[in-house]
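Here the complex is missing a single protein chain, while all its other protein chains stay put.
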Amino acid sequence: MSAVAAEGVWKFYGDYPALRDVALHADPGACLALIGRNGAGKTTLLRIIGGFSKAGRGQVRILGNDPRETATRRRMGWIGHGISVYDELSALENLSLFGRLYNLPDPHKSAMEWLERTGLERVKNGLVREFSRGMRQRLAVARAFLHQPSVLLLDEPFTALDDRAIAVLQRLLREALAEGRTVVMSTHQLREALELATHVALLNRGKIAFSGARTAQMAADPGWVYAHYDEA
Amino acid sequence: MEFFRQTLVIAGKDLRAELRTKEAINAALAFSIVILVLFSFAFDPGEQETVDMSGGLLWIVFAFAGTLVLNRSFAREVPNDCLDALVAAPISGAALFLGKALANFALVMAVELVSLPVFGIFYNVHWTARIWSLLFVLVLGTWGLTVIGTMLSALTVNIRLRELMTPVLVYPLMLPALMSAMLLTMQLIAGKPLGGENEIWLRLLVVFDVIFTALALVLLETVLVG
Partner (left out) sequence: MREKLIYILGAVAAILLARNLYSIFMVLPDEASQGMIYRIIFFHVPAAITAMLGAGVTLITSVLYLLTKNLKYDAISVAVTEVGLAFLAANLITGSIWGRIIWGIWWTWDARLTSALVCWLLYAGYLMLRHAIEEPTDRARISAVFNLFAFVDVPIVIFSIKWWRTQHPQPVFWGGGSIDPAMYLTAVLNLVALVLLGVVLSLIRLRQEEVQREIDSIRRYAHAV
């Protein structure tokens, strides 16, 4: 059973199809890099997979179930364009909050653990609005990983990260993949993404133009997929 | 039980965030005092007139000042895309709504409980004659305002001109609750008891609260997830 599966997905804005008959799947332990130009529909597709909006037609399944089901949401982690943590709360308060929302057995302990793993333990009581950009990004990562999700959906996670945050995220993703978790990420940062990816899918104007395993050639030449499959 | 636990987590989060910055509650308190002052110039009432208009004046103050708080409810989730995290979390739309409504309710009640004595002082009105009944009406009326305001905050969370739009949408919807509360408050301040003639208004308030709370609990998920 695929960890993430999309079949025949269409998304309409009015009558305009932003996504056309999209089929996608990722097996457990896979890392799928979803690439494509701006406006291709990557964020739209990812948000449908994550249950933030509904497909006009077609079906999406996470771990075999509807993404909106509570049990599924418990096992899904999300990093979108925003950091999705509260400016007026501290790092620790934010993570404890999400720990409690996800019904973790010991929210405080989990929060502390992930603050350490993202290098934020020293600023745990600092308010997020005082954080540097890199720190905010690392907290966003901690929030997404906090409840040990089986499926991670990341929308352009490497954009606007500083080097330290990139290193942290890559390390955590490698660990997660080694533990058999599944990652689907949309990205412009081909190099960082293709290092981790096991599969690649190219989205062009709402349609999947290419979908397959990541090859050594792709890792060596990140622009290869675009050159061969992307229409102008 | 999970439902109520999560409701309290959300309510606690909203209250903590608001009390830390106090932006909305300070604005609401200031606004309520300003309205009370302005009205004294606008109408310069005599003693009996003041009692007659007490219900109307108080609930206009509560509705206008309260809306400042209620608007923030979902608007506070927009920076940093926090709303995404809440939608992704394993919490039902109903629990999310109820948590926010409870936090809003507490904040608006706080503004009202400060405004009441200020009103009493400014207008020289003895309002404590039937204080428990008055508080009861305050609770019911405020809950009505809260439900509508919180729901409209969710409806308008992503639209432009949100602050301009909300008054036009919110006040006509709230009207029946406001009318009931105004009338009951006026009579209670005048010293009349609840029941008898004005019981119909009490019942209207309860019906309003029940119907719109149910509607909001059911529809919030639909509003947030396309």
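Some points to look at:
Just so it is clear, A and B label the chains in written order, and each chain counts residues from 1 on its own.
We adopt the following convention: contacts are C-beta pairs under 8 Å (C-beta built on N, C-alpha and C of every residue); 3 or more make two chains touch, one makes a residue touch a chain.
Just so you know, these numbers come straight off a predicted model, no measurement behind them.
Contact with the chain that does not appear here is found for just one residue of B:V9, B:V125, B:L145 or B:L183, B:L183.
Per the touch definition above, the residue from B:V139, B:L194 or B:V223 contacting the chain not shown is B:V223.
Where chain B meets the chain that is not shown, the touching residues are 148, 151, 155-156, 158-162, 165, 168-169, 172-173, 175-176, 179-180, 183, 200-201, 204, 207-208, 211-212, 215, 219, 222-223, 226. Counting over the whole complex, chain A has residues 12-16, 39, 54, 56, 205 touching the chain that is not drawn.
The criterion applied here is as follows: only the chains that are shown with their structure count from here on.
One finds 38 Å separating the Cα centroids of chain A and chain B. Interface residues of chain B, counted against chain A in their complex, comprise 2, 5-6, 9-10, 13, 16-17, 20-21, 79-82, 84-92, 225-226. For chain A in complex with chain B, the residues that touch the partner chain are 50-54, 68, 70-71, 73-74, 76, 78, 80-89, 93, 97-98, 100-103, 143.
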